[in-house]
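A protein chain is absent from this complex, but the other protein chains hold their places.
Chain lettering (A and B) follows the sequence in which the chains are written, and residue indices restart at 1 in each chain.
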Amino acid sequence: MHHVVLERWSQGNSGFHRLDARAKLGAALVLLVLIATSRARLPQLGAIYFVLLAGAFAWARLPLRAALARSAVVLPFSLIFGAISWLAGDSSRAAALVIKSYISALAVLLLMSTTPMPQLLRGLESMGVPRFLLMVAQFMYRYLFVISEEAQHMRAAAAARGFTVRGASAGKVPFRPAAGVLAVLFARSYARAQDIHRAMVARGFEGTFGLLQKSRFRWQDGVFLAAAVVTPVAVRFALERIAK
Amino acid sequence: MHIPDGFLATRVWATLDVAAAPAAVYAARRAQRGFQEWQAPLLGVMGAFVFAAQMINFPVAAGTSSHLVGGALLTYTLGPAAATVVMTAILAMQALVFQDGGMLALGANIVNMAVLGVLAGWLPYRYWGSGRWRKAAIFLGGSLSVLASATLALAELLLSGVRMPGAVLGISMGVFAVSAVLEGAITLAVMSALEAMNPNFVRKPAQGPSYALGAVAAGAVLLAVVGVLFASTHPDGIWSLAQKIGLASQAKTLIHTPLESYEAAFLQSAWQRKAVAGLTGLALIFGACVLFGRLVTRNRST
Partner (left out) sequence: MTPLITVRDLRYQYDDGTLALRGVDFELFARETVALLGANGSGKTTFVLNLIGLLAGHGHIEVCGMQPGKDTLPGIRRKVGLVFQDSDTQLFMPTVLEDVAFGLLNAGIEPEAARARATEALAHTGMMDAAQKAPYHLSAGQKKRVAIAGILAMQPEILILDEPTTYLDPPGQASLIQLLRRLPQAKILVTHDTGFAQALAERACFFDQGTIVATGPVTEIVRRFAWDRAAVPAEACEEPRP
């Protein structure tokens, strides 16, 4: 599964991995805004940003080709709209759609494959995102795979019982049983949530979550952030000057 | 329906990011009041449930299948505030982990699906969820939640200048309509199964009226924002769209009211006047909905 790979990548120990989550998040946001708002010299800008990102992947010792492939999930959507724009005569917008969406996806992938989810959530909290929202996200992430697995098993069991040999619906779950599967999955998820709460209370939970590790913003993180902001801005500024 | 980065115009995604933030914070605060202290694990697990549920395919016809989106179902089981929180977390997770939807566009996706989509699903249930029309209300809620999200996404793309010739527009709307109907059907089927299992899983429609007004007001404001953005960036776009659909000529003949000047001012006037006009229009619609809802509920209680 996709997020299993992402998790493995994020457990790496390169210098890039060890940067503070907030620094990486800030750098990613800056790059995203710069590419989203650019108009002139887009192909060149995209190419240079691509090189920067590829360099970061190398620094993080992550497989570049796999990363490029994963970011390509966004391409079907942008290629379709790009094709439509091209056929409507707007070829610059077509290129913009494809370039911008891909570079943005690559930047987000870099962030997520070098920052473990708990660290990212902690970083977001120190940046002011409401804790409740982050706690919900944390629990969701923790139980994503568990409940997905349950759903797979139930789907297989239901399909085996509603099995049609011929036709397009072969092996699929018919409508009513599918609704039943969802209802049972809901009930089990709800019961699981109650059990989790019980386990939490049994270990002294009183309503608030304690923080195990305070993330510290070191000078190295500051240097990285400064460089990661200045470089893409300078590149874009330079390109736009040349364009004029 | 998850808009990636690079599609929306700057003022669109930026405005929606700014709009989404307080909405999400408000929903988080409201959701915390509804349950005891176990809301965070409960909502988290329910979010995981929706993720997993989206993997269950419902056969439609001729080999195609659809799946639950889940906004309406969450609303009917957890309430609208919690549903917004869960959907927000889901959208963020999808954007970050699965690159399904952009990071800058997250605000837009949140407004479309977590806020207005949930609201669109909740309104029919709130006003018609008890009584004879319950099943219809659930079906309508499911359909509207998907339809509202999809239409808003389309509108945002259009006003960002993404080309969409009439044929593509037509096909898109057709696909949306089908998805909406399917979501309504799936939501209804799952709700029936849930109620048979344990009536307590499903919420009673008439919860606090104060939330109703606040939420609808907030929703109306958000709609006004999107609408005004639409109008301000592409006044000719909206007009040519209207012409294509054939409304333009009819509008000219129908609107012989104080709002006639609205039509003329629309294309040239300052941002503020458009905003006021938009808000007025929405206030009228909102007022009509509330009045209608009150009428319906009062008739039933007598």
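FYI, a residue touches a chain if its C-beta (ideal position, glycine included) is under 8 Å from a C-beta of that chain, and two chains touch if they have at least 3 such contacts.
Computed from a predicted structure; not experimentally measured.
Though it is not drawn, the left-out chain touches A in the full complex.
In the complete complex, the hidden chain is touched by one of A:Tyr49, A:Trp86 or A:Tyr141, namely A:Tyr141. Considering the whole complex, the residue from A:Arg39, A:Arg161, A:Arg198 or A:Arg241 that touches the absent chain is A:Arg198. In the full complex, chain A contacts the hidden chain through residues 7, 11, 116-118, 138-139, 141-143, 145-146, 192, 195-196, 198-206, 209-214.
Definition applied: only the chains that are shown with their structure count from here on.
For the pair chain A and chain B, the distance between C-alpha centroids works out to 24 Å. Residues 4-7, 10, 13, 24-25, 28-29, 31-32, 37-49, 51-53, 55-59, 62-63, 65, 68, 77, 85-86, 88-90, 92-93, 95-100, 102-104, 157, 161-165, 168, 186, 189-190, 192-194, 196-198, 201 of chain B touch chain A in their complex. Put simply, chain A touches chain B in their complex at residues 2-3, 6, 28-29, 32-33, 35-37, 70-71, 73-74, 77-78, 81, 84-85, 88, 90, 93, 96-97, 99-101, 103-105, 108-109, 111-112, 117, 120, 130, 132-133, 135-144, 146-148, 150-152, 155, 168-169, 172-176, 178-187, 189-190, 192-194, 196-197, 200, 205-207, 209.
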